[in-house]
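A single protein chain has been omitted from the complex, and every remaining protein chain is retained in its original position.
The first chain written gets the first letter, and so on, giving A and B; residue counts start at 1 in each chain.
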Amino acid sequence: MDKQEKFIVPIGPQHPALKEPGHFEFTVDGEVVTSATARLGYVHRGIEKAVENRNWTQAMYMLERICGICSHVHATAYCLGVEKLAGVEAPPRAQAIRVLIAELERIHSHMLWWGVAAHEGGFDILFMYTWRDRETVMELLEMISGNRVHYSANLIGGVKFDIDQKQADAIRKGIDYLEERTRHYLEIITTDETFLGRTRNIGVMTSDQAKSLGAVGPTARASDVHRDVRIDHPYAGYDRFPVQIVTEKEGDLEARFIVRLKELFESYRLIREVLDNLPDSELTVKVPRKIPAGQVISRVEAPRGELFYYIESNGSDQPERIKVRTPTLPNWGTVLSTAVGLKLADMPMLLVGIDPCFSCNDRLVYVKDQNQSLTEKTWSWDDLRNHGIERYK
Amino acid sequence: MNNILPIVALIIFPGGLFLLTSGLAYEWVDRKLIARFQNRFGPRWFQPLADTVKLLAKEEIIPQGVNAFLFILLPVMGLAAALTAALYVPMAGLAPSFSFRGDLVVTLYLLSVLTLCLGLAGANSADRFSLIGATRTLTQVFSYEAPFMLAMLGPAIVTGSWQINEVNAYAQSNLWLIIAQPIGFLVALVGLMGKLELPPFDAPEAETEIVSGALTEYSGRGYALFRLGKNVELVIGLTLVAAFYLGGLASPLDFLWKTLALLLVLALLQTLFARLRIDQTVGLWWRIGALLALVQLLVLIVL
Partner (left out) sequence: MMKIGAMFSEVFRSLFNKPTTHTYPVEKIPAPDHYRGKLVYNPETCTGCMLCVKDCPAEALELITIDRKAKKFVMRYHTDRCIFCSQCVENCRFSCLQMSNDQWELAALNKEPFTIYYGKEEDVRFILEPAAAEEAEQPCPESA
């Protein structure tokens, strides 16, 4: 057999391991991976361009639908940015409710990820049980907001709905049940031997590697990098209800599992605290339809890491430019560099270990060639806009 | 019963039709049990039959670059081997239709032919996933075959014969071998799971890594035949282990409850564990499995 012949295993765009399309090519020698490349962009929908033709309120709903399980943090980041541009601040009760729903969403997202990661490792029983328990938090969210995903809780200037006493009690009961189950799962994944065989010492990423690759979120925190936007730059209600950071030292897959589980405990504590101390105030503040010109940056902590929004306004009632950088994008680098040397069977768990959200991360970048100039083959932003306008006239 | 016409024995009972039907029934029980363990409903009783009928009605796509003759032949051969193996085991609690000295080896060999056909089918398909699946299947065959055979050998040694018929009779008249040879039973049970590629040993067919392993390119008729072959293998494997270790099969009722009890244990083991990587499977078997089986044999020979 020709030794130089490369055996490339494609995972994606359609593959049972991926929940959304993305293309990864692993060059394999027997069962050992020798190199990895990725190609993304299959779920690009052009949302950043589309919001330029909508007014500020409509844009919020479009941005909320970039992703299904981190929808609330997208809307929160956007609203915080626009409120800063308009020079208003949402009332304390609204901020507290934003925190409450963000934490409930974090619970929802982590439990979903939990099940998916167990399924990738062949541990279907954990998948079924965690998704059964996830129904509890989805019903809570449905009771408060009216929908199981895409809660549409935010308005520019506040939130839409309030939490009354009965709902607060139901939330407390649900959280108690979930906390007990989470404790049980933590015990299982740290002791079950077959599962540990799939996660312990797999995909180890040292702290320096994590810092140089720019990892964010629980992926970085599992390698002992203390990065959490809720603590570094508190936003919304997080200055009144502070969070404690959760980190692990090993940096392998097991550490990532444990970090996310322990973050759940933090979320439970935070939700109880918010429910006990909801400040009294109105729910919204009036915001003009035309937002004053300016540029603003808004950062929040999505369940996957740091979410970054750049919003620019030109004084009219439509946004000029909104740029979104989602947390999954920097985390891909960590997968591609830790994949070398592992077995092919570990690839799905490695891919899912960073909690990828493909819908979030399809963005457009334009590339300058080596002379740092734009050749005829590259388009600048204005070229792209003109092309879009001309073509669809 | 040697007064059944051989043709009837081959086609209807206890080979052929009866075997296929019981294969479907056991698959249903397996899926239902796993679903109940996972706290959900599970399929209704006709689901495996509906699956088979649907698959047989689908168009079969033969990919480019494969040897078409082999592609079509291999599922048929696998199923045929599995059906033939049933002729020597005490199916449904009745005596085997054909029985001769040394038929234990032949039966185990015929069961392996199915797995070899799977591996060949995977290697034949011009697809990366199938190739990796085929490699893993063949690796797994090498690793569990030896301990499984040694475990089956244990009861044969105490009987003093290699004929399944006689081992069955011996097991019926003496203490249940599960108590006398517990280690052997354990190795046989786990070996059975490896042979049937049930989780946690389903690395050759890992859905989340290599789509469907060796069977990725199969659809329609070929896939239906392979699935039927696997179901038949399940029934025969259960019958063998029950006949040897659970005190022999004396009557149809005996057959039913013993094999179902074994299936319950198998379903439980399937849900409890995460999937083992192929290198972990091989490591597990060659170190622990073979060792345990040898220990058991030593105990038997000495005592």
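As a convention for this text, a residue touches a chain if its C-beta (ideal position, glycine included) is under 8 Å from a C-beta of that chain, and two chains touch if they have at least 3 such contacts.
None of these values were measured; they are calculated from a predicted model.
The hidden chain makes contact, of the residues A:29, A:169 or A:187, with A:187.
Annotation for chain B: contacts to the undisplayed chain at residues 33, 35-41, 268-269, 271-273.
Of the residues in chain A, those that touch the hidden partner chain are 53-55, 57-58, 61-62, 65, 125-126, 129, 132, 135, 139, 142-147, 150, 152, 155, 160-161, 184, 187-188, 191-194, 196.
Assume only the chains that are shown with their structure count from here on.
Looking at the complex, you find that chain B touches chain A at residues 37-40, 128-129, 132, 199-200, 202-203, 206-211, 271-280. Chain A makes touch with chain B in their complex at residues 7-10, 15-17, 28, 31, 118-125, 128-129, 132, 192, 194-195, 197-198, 343-348.
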